[in-house]
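For this view, one protein chain was removed and the others were kept in their places.
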Amino acid sequence: MNGGSFVLNILILGVPFSVALLLAGLGETINQRAGVFNLGCEGIMAMGAFVAFLPPYFLAGTSLAGSANLIGLALAMVVGTVLGLLFALVVVTFRAPQGIAGIGLQMLGWGIAGTLFRHYVGGVTGVPGIAPMPIPVLSKIPVLGQVLFNHNPLVYIAFLLVPVFWYILFKTPWGLKVRAVGTYPRAADSLGIRVARVRYQALALGGAMAGLAGAYLSLAQAKMFADDLVAGRGFIAVALVYFGRWHPVGVMLGALLFSLAQALQLSIQVAGIDFPYEFAVMLPYVLVIVVLALVRKARMVGPTELGKPFDREQRV
Amino acid sequence: MGHEPIRSLELRGITKRFPGILACDHIDLSVGEYSVRALVGENGAGKTTLMNILMGLYQPDEGHILINGKEVRFRSPNDAFDHGIGMVHQHFMLVQNMTVVENVALGMKSAHLPFRLDLASVRKKIVEVSERHELPVNPDAMVWQLSVGEQQRVELVKTLCLGARFLILDEPTSALTPQETDELIALLSKMSGELSIVFISHKLHEVKALSDTVSILRRGRIVFEGRTENHSPSELAALMTGHEVELPRVDSTGLDRSGDRGLLSIRDLRVRGDRGNLALDGVTLEIAPGEIIGLAGVSGNGQRELAEALNGLRRPESGSINLDGVELAGSSASRIIAEGMGYIPEDRNTEGIVPSFSVRENLVLKDIGQRDWSRGGFLRLGAIAANAAGLRERFDIRCPSTDTAAGSLSGGNIQKVILARELARGPKALVAVYPTRGLDMGAEEFIHKQLLARRAEGVAILLISEELEEIMNLSDRVAVIYKGKILKVVPGRDATKRSLGLLMAGVSDE
Partner (left out) sequence: MNKSFKFAYNAAIVVAAAAAAMGIGAIVLAAVGANIGKAYLVILTEPLKDMIGITEIVVRAIPLSLIALGIAIAFRSGILNIGAEGQMMMGILASSATAIALPDLPRPLLVPLAILAGAAGGALWGGIAGVLKARLGVNEILSTVMLNYIAAQFYTFLLRGPMMDPEELVMGSGTPQTVRIPRGAWLDRILPGTRLHTGAFIALGLALVVFFLLWRTSAGFRMRAAGAEAKAARYAGVSVERYLIIAMLLSGALAGIAGSVEILGVHRRAIEGVTGGYGFTGIVVALFGGLHPAGIIPASLFFGLLLLGADMTQRLADVPANMVLVLQGAIILAIVSARQFMNNPYAQDKAARLLSRLFGKPEPPAPPGSIEACPDPSDSVDPCLAGEPQEATR
C-alpha cells in the first residue's frame, strides 16, 4: 500500500465515522446552548442503536422488510426523545445536578438496551443495514467523489443538518430563546419566555438526535448491535461541543477530527504496521483529553449558565 | 395590544408568602393615568416582590389586580405586556452575549415568524422608539460592550418597544452616577406626560424630584400614602424605617494624615481584568492606621479587581502592595490573610461564607490551620464551638444554633458572621466591599459602628461602596476611581455629592 492510498483510505473511512459524533454533537449543542449539559447522551445512543436494530432483525423476510430501516430510525428518534424528556424531568423540573444525573441516564440506557438485547436477541447478529447511495455524477469525480459522495444517505443528511442547525440556532425565534435561556434565564423569564419549556424542547430535540446517532451506529456503521457498540462516543460528542465552541460548524470540524483519528487507527491495523493494537484504539480517547486541555474557556461565546438549574423564586 | 389602555390600575389585598416570611401583607395600591407613583421602602420591605406579582412573574397567594375596574389575572409576563405594563428590573434583564436588537426581539412576539426571526421589523421599532423618546441606542452593539448607562437606555427602549404604556422602574438609578441619575429623572418626568410610571426607590431626593404620589412599604405592609409635595424627605425617611435612624458619622476634624506613613500602601498597581483589559492602571493609595478611605466610583471601574488583588485572589501585573512593611503583591491569599489582612467580599453568599457549612465552621474558615482550632491536623471541635458561642453573643448573630447552616440565615446575619470572623482575627487592615448592600438600616447601623470602632483601634480600612452617603459618612478621605485610575483623593469633610459625581463620571477638574 502506498502513502497516497493510505491517506485516501483514512479519508474514505473517516467521513462516515464522523456521522454518529456529528448527529449527537449537534443535538448536544442545542442542549448546552439551552444551559443543560446532557451526559446521558451515551445512554440515549445505546438505546437508539438497540431499538433501531430491532425492526430489521425481526422484520427480515416479511413484507415490511423493505421499510424496516426507516421504522428503526423513527423508533430510535422516538425513544431518544422520550429519554431526553425523562432527563428534562430530572434536571429541569427536579433541578437535579446535571453531571451526576447524566451518568444515571447513561447507566439506565446501557442497562435497558443490554437487558432487552440479551433477552430478545441473545448474541451478536448482523442486519443488512442501510445501503450506500452514491450520488450520480458527483461520485464519479476522482478522489473527491469517493471521499464525499459515495456513502449511505444518512451521511449526506447529517452534513446537511449542520447549516440547518446553524439556521435554527441563530435565525429563528426558537433559537433565540434557546440561546437566551442558556445564558441569562432570568432575562428570558422576565420577557414571558417559559424557561423550563424551552429547555424541555431542547432536550427532546437533543435526545432525538442522540437516538438517531445511535441508530446510525447499528444500522449504517456496524450493521449489528452489541453491548459496547457506542463505546464512549456519547461522551466524545459532549466533549466535541466544547471543542466546537457551541457552534454547529465547530462541532462538525471536531467530529471529523475524531473520526479521522479513528480511521487512522483502523488503517494502521489494516496496513499491518507494527504498533500495538491497544494503543491504536486508545488514540481517539487520548485525543479527547488533549483537545479538552487545549481548549481555553471562551468568553462571551457560549452559554454562561450551563449546568445551572433555574428557579424563578430563587433570589439572585 | 388587543386591550384598552390602562386608565386605572388597582391592587387589592395582595398577599405573598415565602417560607418563614410574609413578603406582602394585604397590600392595596392604585395608580392613575399619566402619573408617577413612588414606591418607597427599605431593602426587603416587599417592593420588588409586589411588582413581580404585577408583572405576572409571581402568583399572589391572595388578592386581585384590577384594570379599569375589571379583575385581571396575570399568569406570565406576557399577560402583563398585553395590557401594556412593562418593567425595568434593578438587575438588567439583558443577555450579555447577544446584540441589542436580539434582546428586544426576544420579547417582541410579532417578530417571531414561524421559521424566521424578523429582525428588520425589530430594528425599525427600536429606531422609532429611540427617536421619539430621545434615547439613542445602537441596535447592533453587543450588550456586554455597552456601559451601564447605555444598558439602562437599552432596557428602557426594550420595554417601550414591547408596548409598555405603564412603566415600572425598580431602583433604576442604583448603578448610575449622580449626573446620569439627573438625566434619567429629567427624561422620566418628560415621559410621564404620556405614560404612567411606578418608581421604586429608597433614595428620597429622587422620589421628591420625580413623583406625584408616594406609597411607603414597611415589612410587607403599606404604612403611608400621600402626595409627595406635602412631605419632606426626612419625614418620609422616618416613615420608611419606622423610627429615627441616625447613622453614625466619622469625626475626622483636625486630623491631618498627609504626613503619616501608610499602614497599607498601594503603589502603582496594575491588574488585568477578566477580559484581559487593564482593569487597574497604576493605582496608588496610602491608608494610615486608624483611617478609613472610601473608594467611590461607578461599579465596574476596577473596584472588584482592586479588592481581589489586595487579597491575593488576582495576580497584579506590576506595582506594590505593602502591609505594615511587608510586601504582599503577588503573594497567595493564605499568606496575605496570615499577614493580617481582613476582607469583607462583595458577594457574601458565595465569597464570604460556605453556605452549607455551619455558622461555627464559617467562623473559623480562615484559621482552621491555627493552633487554636486544630492540633496536629486534628480539629478541636470544643474550641471551635466555644469560639462561635462567644462571637454569636458579641456580634449579635441571630441563629437558632451555631450548628445551623450559615446559608440559611438572613443577609444581615450572614454579614455579621463574616464581620465577626474578620474582626475577631484582629486584622491590621480591612478591605470592605459594599458591606451594607441589600441590608436594612438596623444592620447597616451595626456594621457602620463596627467599622468606626475598628478605625478607633488603629485598623487601616478601605471601604469600597457605591452609596455615596455611606462613603461620605464614614471616610476620612475619599478616593474616586474611574476606568482603573484614582482620579482624585479628597478629605471626607470637603466631599460633596456633586463633586464626587463629576469625578465618578470621569470629569476631573484639573
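The first chain written gets the first letter, and so on, giving A and B; residue counts start at 1 in each chain.
Just so it is clear, a contact is a pair of C-beta atoms (placed from the backbone, for glycine too) under 8 Å apart; a residue touches a chain by one contact, two chains touch by 3 or more.
Source: prediction; values computed, not measured.
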Identified contact with the non-displayed chain, of B:Phe199, B:Tyr343 or B:Phe446: B:Tyr343
Candidates A:Met107, A:Val124, A:Val143 or A:Val249 - the one touching the absent chain: A:Met107
On subunit A, residues whose C-beta touches the chain left out of the figure: 39, 43, 86, 89-90, 94-97, 99-112, 114-116, 118-120, 227, 231-232, 235, 238-239, 242, 276, 278-279, 281-282, 285-286, 288-289, 292-293, 297, 308-309, 311, 313-315
Where the unshown chain meets subunit B, residue by residue: 17-23, 25, 44, 49, 219-221, 311-313, 332-334, 336-338, 343, 345, 347, 349-358, 361, 365-366, 368-369, 373-374, 377-379, 381, 398-401, 403-405, 407-413
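As a convention for this text, only the chains that are shown with their structure count from here on.
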Separation of subunit A from subunit B, taking each centre as the mean of its C-alpha atoms, in whole Å: 44
Complex contact set, residues of subunit A against subunit B: 171-173, 175-177, 179-180, 183-184, 186-194, 299-301, 304, 312-313, 316
Residues on subunit B engaged by subunit A in the complex (per definition of touch): 18, 55-58, 76-78, 81, 87, 89, 91-98, 102-103, 105-107, 111-113, 115-117, 142, 144, 162, 274-275
